[in-house]
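The complex appears here minus one protein chain, its other protein chains still in place.
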Amino acid sequence: MAPRTSAKICGMGHSMKRKEDPRFLQGKGNYIDDFTLPGMLWLDIVRSPIAYGKIKNIDSSKALEIPGVLAVLTGKDLEAYGLHWMPTLMSDTQMVLPTDTVMYQAQEVAGVIATSRYAAADGVAAVEVDYEPLKPVIDPFKALEDDAPVLRTDKEGKTDNHIWHWEAGDKEATDRIFEEADVVVREKMHVPRIHVASIETCGCLADFNPVEGHLTVYMTTQAPHAIRTVLALVAGHVGLSEEKIRVVSPDIGGGFGGKVPVYPGYVVAIAASVVLGKPVKWIEDRMENLQADSFARDYHMDAEIAANADGKIRALRIKTIADHGYSDAQAAPSKWPAGLFSICTGSYDMEQAYAEVDAVYTNKPPGGVAYRCSFRVTEAVHCMERVVDTLAHKVGKDPAQLREENFIPKEAFPYQSPLGWEYDSGDYQAAMDKAKEMIGYDELRAEQAEKRARGELMGIGVCSFTEVLGAGPSKDFDILGIKMFDSAEVRVHPTGKAIARFGTKSQGQGHETTYAQIIAEELGLPAAHVQVEEGDTDTAPYGLGTYASRSTPTAGAAGAMAARQIRDKAAKIAAHLLEVSEEDLDWEPGTFSVKGAPDKSVSIQDCAFAAYTNMPPGMEPGLEATNYYDPPNLTFPFGTYICVVDIDRGTGEVTVRRFVAVDDCGNIINPMIVQGQIHGGLTQGIGPALYEEIPYDEDGNNLAGSFMDYLVPTAVETPAWETGHTVTPSPHHPLGAKGVGESATVGAPPAIANAVVDALAHLGVTHVEIPIRPDRVWEILREKGVAE
Amino acid sequence: MIPPQFDYHAPGSLDEALGLLGSLDDPKVMSGGQSLLPMLKLRLASPANIVDIGRIPGLDTLAEEDGFLRIGALVTETQLEQSALVALAYPILLDTAKVIADPLVRNRATICGNIAHGDPANDHPATMLALGAQLVATGPDGARTIDIDDFFFGLFMTLLGEDEILTEIRIPAPAPASGGAYVKLERKVGDYAVAGSAVQLSLARDGTVASAGIGLTNLGITPIRATAAEDALTGQAPGDDTIAAAAQAAADATEPIPDRRGSIEYKQNMARVLTARAIRKALARAGG
Partner (left out) sequence: MATHNINVTVNGEAHAAAVDSRLLLVHLIRDDLALTGTHIGCDTTHCGACTVLMDGVPVKSCTVLAVQADGAEIGTVEGLAGADGMTPLQEGFQEEHGLQCGFCTPGMLMTGTALLESNPNPSEAEIREAISGNLCRCTGYVNIVKAVEYAAAKTGEGD
């Protein structure tokens, strides 16, 4: 689609170079650890070496002897202020610092405050904690057994480790179809615990002014406004009132969902600043980040499809155990404990579906965050796309063909899914056709047949996902009761330049550029003249933040709506300036002209100047608008990914030879940025597919607690991604856009897993668990007698 | 991650360094620091004194002399990678250097440090076993030569005394019709080996294997010389069966520890697979 605006205006559809880049490229970004304040102190945290146990004693005396160490804060200290526990976003509770029991390895046990980061680290090493270890509960299935010890003894009346049960769909109707269906296929699979591992870890600088009772917190948060409210709710009783709290989210070195929750370190830093009356900085290190911050995923799924003999899908049934660690500290909408897992029917039309999830406590860190995923969509898509391949294998059909035969046809949109979603728009066959053409699907199948005859292992994997994002409509979505709208405030200055502030917070997505393009599209002001700001709760309008691909669907829409309000007012000013009635005006981006007399025109800049200097009689001066956008529905981006893998029969290594991603995210604001989002998402898809996992041993020891074992892909493992797109606009979004940040993270793992299974399918293999480590593949090769 | 406190010393000569090692409390020698500094940051090591030999002149030799390739204490992995001599005559060393950590680490990491650290997961020990290297340890009483086979005797334990510095590695220049290769399986770039196999061999005129050295990485608590595998090759025409037998013998010599990189069985099989591949590559380089 050709852009509607000129390159000078640079509205939607232009690959505008990013406005944020010059500062990042010259070392002038402002990340959390770059902030210093006069008199600033350092917090470092003592952490539990064991997964479960009683704290018998904490001896801080040696730490306090170290020059520069000023204080050691423990749970007992916080208890005096009622700050030793805090609520999670899912209305569970979580310790800030323990008073008597540790519940997971690397749990925060005490905070050491010192005059330098070196002294604070020495203080941490010198604090002596005496533990009485208890036998931890690590396996979520064992945690549900009758004789399992109850972990959350702090919860009155709790008699087991079950947290909640969630279900969607008509169980009886689904079961009936399964009883009568020609074919039933089933796979059990685990989408394991992983970590966002943004290259910047979490941290904050808390600055309490004891004279004014004012708290400023600079922190790595994706949701500064919600954090301010949470702080006010948690610490209101000690005098922190919302108007006296300012949260500033500076440049963020990657978020991906991991910077949504409130971690104990933030609270301890704030408490320390309040207690000591000095600014206190806390920057976690990488091991703390991987071992204690919220994990993602960890769904154990048992999925079945009922189908006709020809492979027509009739019903889906999924039973899931969700391991939440010791607290349900998800960052998900309140009424959606299993997130949007009910998108699991995916791109396929079927009669019925039933999905259930049971959440469990174990002695692991609390979570889980929606890691580059709109709340459990990754798990749902992995499950469905894997078991669809099993069905194709069972009925002897090519996996692409089987998908095509089951796609929701494009005429069926808006489509009511059996689990209650109204898909806004889609053309799944178009994305499939494009992906097959780009990769040369038929030729690859021919090559595979030749190679298979020679004993070589090559696989082709297909994934046709449907995402659901943009939370969300206020009737369904809230966090702690706050509806999930988002906001924009646009002010046009007299000289025709503008500032636009939003309730979201970019972590690399390029909002300073794309939001400016949205305003440019609607107002015809050059995007270069629109200054975008986010992240400071004192200046930006209230919003729920950036995660779950919601920025464009919500705040982006709010920006467009605010700009339209401004344009409406500008039209009145233009009519006044041109001495015609509003109905006699034409609008081209940036210019109002008189119908039939195009040389009689005024620019948007002329209108801006007049808004302050020459407004129509009776009109309020100024040219600005604020919009809080409550979307009528979610958006449903989709795509087809196809990848080719080669397997080393000697070592079991999987090499992704090619990967084609065709995405449809509706109308595109900035094609360059969209492609970048897909590249990044794909790389965060190959990670969990082949490398990344946070496993625990039976004692609850984290076995991938540093970058030595948490295997973030480098440029060498990452293939040269090939991308394409189709455009099916969202009918309800003001710009027809859908959001794109997460599609690739969701779609890539099953594409890769399906390719590996495809390479081994002739040996009778129907499933491989992710991450598909070489040793895992080799075990299969050996079992099937084809290892070198 | 902050290192514990220590005192730092930067001697200007080898004698001064040896003097410091003899007089300081709990000293630790550092060259590139790419293994030691991470250990300090993780507080897995806490020496009272660090003796940085990085400023001592004369320890940066990388040259062939008197039938040996001499690698001085301060020669970095990057220098190995960039050496035309190494690429031509010691491709096994180039193979090895290129798979150690990552290019930035290799700009500071030294070959001698990789050996002296005594870590069975390090890559050079296996290669040095294959090459039959000699190690020059310099101490208060002068220099002594240690055969690589005697050097490693336990996990992180070597014959290097606390008052000694590994000043040089001497690798016998290969005979004509020689070739070597190092093949490593790693989970991703920068990872320690799941398993690694170093093979250096020479061919007789009749195409049989005249000599073979085979070293293995991360398949036991020390680097391993696969003697039986060497014997299986030596004197034989290197056909498929011979290679398979040698590779199996290499696997039989291992005592791997199961971990996130794989089971005992997997690692033993990788010793077999990688050794077979290294033998074939070495043979190709030897012109066989």
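We call the chains A and B, going by the order they appear; numbering starts again at 1 in every chain.
The working rule: a residue touches a chain if its C-beta (ideal position, glycine included) is under 8 Å from a C-beta of that chain, and two chains touch if they have at least 3 such contacts.
Owing to the predicted nature of the structure, the values given are computational and were not obtained by experimental measurement.
From the options A:R18, A:R193 or A:R376, the residue with contact to the unseen chain in the full assembly is A:R18.
Within the full complex, the residue among A:A2, A:A80 or A:A715 touching the omitted chain is A:A715. Remark: the omitted chain is touched by one listed residue; of B:P38, B:G139 or B:G207 this is B:P38.
In the complete complex, the hidden chain is touched by one of A:G29, A:P133, A:G440 or A:P695, namely A:G29. Panel shows chain A; residues 17-18, 20-29, 31, 33-34, 117-118, 196-201, 251-256, 285-287, 507-510, 672-673, 675-676, 679-684, 706-708, 712, 714-716, 718, 720-721 of it touch the chain omitted from the view. Contacts to the hidden chain, counted on chain B, fall at residues 1-8, 10, 33-34, 37-38, 40-42, 50, 52, 54, 78, 101-105, 107-108, 189-190.
Here is the rule we go by: only the chains that are shown with their structure count from here on.
Between the CA-based centres of chain A and chain B the separation comes to 44 Å, rounded to the whole angstrom. Those residues of chain A that touch chain B in the complex are listed here as 117-118, 121-122, 125, 285-287, 650-651, 653, 691, 695, 703-704, 708-709, 711, 713-714, 716-717, 773-775, 778-779, 782, 787-788. Partner chain A is touched in their complex by these residues of chain B: 1-2, 4-5, 43, 102, 185, 187-192, 194, 260-263, 266, 269-270, 273-274, 277.
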